[in-house]
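One chain of protein is taken out of this complex; the other chains stay put.
Note that the chains take the letters A and B in the order they are written out, and that residue 1 is the start of every chain.
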Amino acid sequence: MLGFLIRRFAAGLATLFIIAVFSFCFTRLAPGSPFSSERQLHPEIIKAYEQYYGLDKPLYVQFWRALKGYVRFDFGPSTMYRGRSVNEYIEPGLGKSIQLGFLGAVFAFLIGLPLGVFASAHQNRIPDHAAMSVATLGICVPNFLLGPLLVQLFSLKLKWLPSTLWPEDGSLKELSKLILPTITLAMVHIAYISRLGRAGMLDVMNKDYIRTARAKGLNEWTVFVKHGLKNGVTPVVSYAGPMVALVLTGSIVVEKVFAIPGLGQHFVNGALNRDANMIMGCVLVYSALVIAFNFVVDVIYGLLDPRVRVS
Amino acid sequence: MGSDPIEALAAVESRSPGRMAMRRFFKNRRAVICIALLLFVGGATLVVPWVTRHDYRESDWEYTYGEPNGKYWMGTDAIGRDLMVRVFLGGRISFAIGFLATAVSVIIGVAYGATSAFAGGRIDAMMMRFVDILYGMPYMLVVIIIMSLTESKSVLIVFFVLGVFSWMTISRIVRGQVLSLREREYVEAARALGVSAPAIIWRHMIPNILGPVIVYTTLAIPSVMLAESFLSFIGLGVSEPETSWGVLISEGQQALDRWWFVTFPGAALAITLFCLNSIGDGLRDAFDVQQR
Partner (left out) sequence: MSSSGKAAGFVLLLLAGCGKSDSPAPPPPPAAAAKLAPLDLSAPVEARIAEARRLLAEAGFPGGKGFPVLEVLYNDSEALKKIAAAIQQMWNKNLGIQVVLRNTEWKVYLDLVQKGRFDIARRAYFGEYLDPESFLSLFTSDSGFNSGGWTSEEFDRLVAASDRENDPAKRLALLGRAERLLVDEAALIPLYSGVGHNLMKPFIKGVYHNVRDMHPLQGVTLEGPGAPKDGVLIFNIASEPHSIDPALADDIASLKVLQHVFEGLANYEPRDGTPVPAAAERWDVSPDGLRWTFHLRPAAWSNGDPLTAADFAWSWRRAIDPKMPSAYKERLYVVKNARAIARGEAPIDSLGVRAEGDRTLVVDLEHPAPYFPWLVCLMVYLPVHRATVEKYGDQWIQPAHMVHNGAYRLVEARPAESMTFEANPRYRAAKDVKLKKFVFLHVVNDITALNLYETGQCHWLFRIPLEKMDALRGGPGHMEGPIHASQFYTFNLKRKPLDDVRVRRALALAVDRETIVKRVLRGGEEASERLTPRLYPGYEMK
């Protein structure tokens, strides 16, 4: 078990390092300078910039300095927001992105799982078709369309909910700002989770041990819940891993549409403005989150299923 | 039946795994309807731009932001271009990106996964470790970085980048299939009988791999199309005067009061994704039962 954990952890670190190298190379070699502005900069000004940000040193020196910073969780100064460090943006942004992602994930499971199980219990009858069609629609309407539609309907036309920004405090009115972004973020995952749940349940309900349980005389409810549900939802659990990465990209859209200053926004702005430190910071934080989460999922799997540990 | 050997043979033939799966598939009404719908939409993207009298680049300056009417069935956009021809031309590009990117990822994935499984042992472990590492990378972020750093935004770059970053899942699936199939009884039997390795691959493995690959492909296409529309939304998609559903939808969501901007491309995309997903589901149901 320990060997398994160590291997997984090492793989995670290796991935992070490769990502750092890759992002670093791309950001340094990209077309477009972070300092260009409408009027061409005179060479003396460009020189001042490069000295200030340490960009006049050779690449490997820059990378080494950056690495030393990352180990201390310091991502360096931002070129977009002069005089401010990338950390000042990533720290609050990260908090928001995590909260939003968490809410979205929880909401997706809370709605998606029951939906899928429900559909599987009425397989091929109307409730099943209805539930699955709704779920599939969740996959078919892109979240950058769903978000504005929800805003149009619930915020502007019906005036039920506020449309954007982040809650100022914990009051109910402020917290209601989170409703539309959460739904937008969760919708596509509700769809996937319900489909996976349905498929998993159907799979399991046809297995031999279920038939045995029925033959033993247990009522359908017990069979369904006690024996079926436990195993039927494993595909849903395994979706949790890739879902984290998807929620992260989904949040880029949601943050843009709802003006939430989360990590996704900073990443996209950084990419568009060639703010190398911002890009690196966001990419590393994101990747670390995804890797960490996958690691946890792997550990859980390893605990549950010994076969996985030796593979 | 019994006495006629040819008939007997025919009866045996029709029970081959692929044929049985197909039979099961075609019994799925939803999937069949979706095939028809998809062909309709796909056909429209081919035919409509060909037969229409409006050019997708030409502006009617008297009728910008125009509502749908007799002359412009889907209205006009902000510079007076006919939206119907743009929706269907955009469809061509969306389909092209979806299919081509998926094709790239499938080709790479199948080759990689099969090779890894056949190589076995340490090479296999190393190759899969590499896939694990790639899996850990937030794929969209990398795509965004690459797209924002390339200077030209041609359709080719988009589908290449998307394709190159989606092959990992299919490689895992293929590898898993090949590994499990190697152990199957009938393969061992074939080997015992002296059937050559290529023949084993061709007649026994490929048909069985094909199932999951087809299912995956059909389900990957919609996710690639969505990825392309996501890139368009953040401004990294196809550039003017070409267009795609993603570009049209992201333009349209900025002007929801002009409902025709977003409704037609949105409906087209939704229908296409719905159909592809249903077909993929149907295929999976059809092949899956057979796997057991």
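Heads up, the rule we're going with is that a contact is a pair of C-beta atoms (placed from the backbone, for glycine too) under 8 Å apart; a residue touches a chain by one contact, two chains touch by 3 or more.
A quick note: this is a predicted structure, and the numbers were derived from the prediction, not measured.
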| item | value |
| --- | --- |
| Touch criterion as defined above, residue of A:L103, A:V257 or A:L284 at the omitted chain | A:V257 |
| On chain B, residues whose C-beta touches the chain left out of the figure | 57-59, 61, 64-65, 78-81, 148, 151-153, 235, 239-241, 251, 253-255, 257-258 |
| Touching residues (missing chain, whole complex) on chain A | 31-45, 47-49, 51-53, 80-84, 88-89, 92-93, 148, 151, 155-156, 159, 162-166, 256-259, 261, 265-266, 272-274 |
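Basically, only the chains that are shown with their structure count from here on.
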| item | value |
| --- | --- |
| Centre-of-Cα separation between chain B and chain A, whole angstrom | 23 |
| Contacting residues of chain B [partner chain A, same complex] | 30, 129, 132-133, 135-142, 144-146, 148-149, 151, 222, 226, 229-230, 233-235, 246, 249-250, 253-254, 256, 262, 266, 269-271, 273-274, 277-278, 281 |
| For the chain A and chain B complex, residues of the former touching the latter | 11-12, 14-16, 18-19, 22-23, 26-27, 29-32, 129, 136-137, 139-142, 144-145, 148-149, 152, 195, 245, 248-249, 252-253, 256, 267-268, 271-272, 279, 282-283, 286-287, 290-291, 294 |
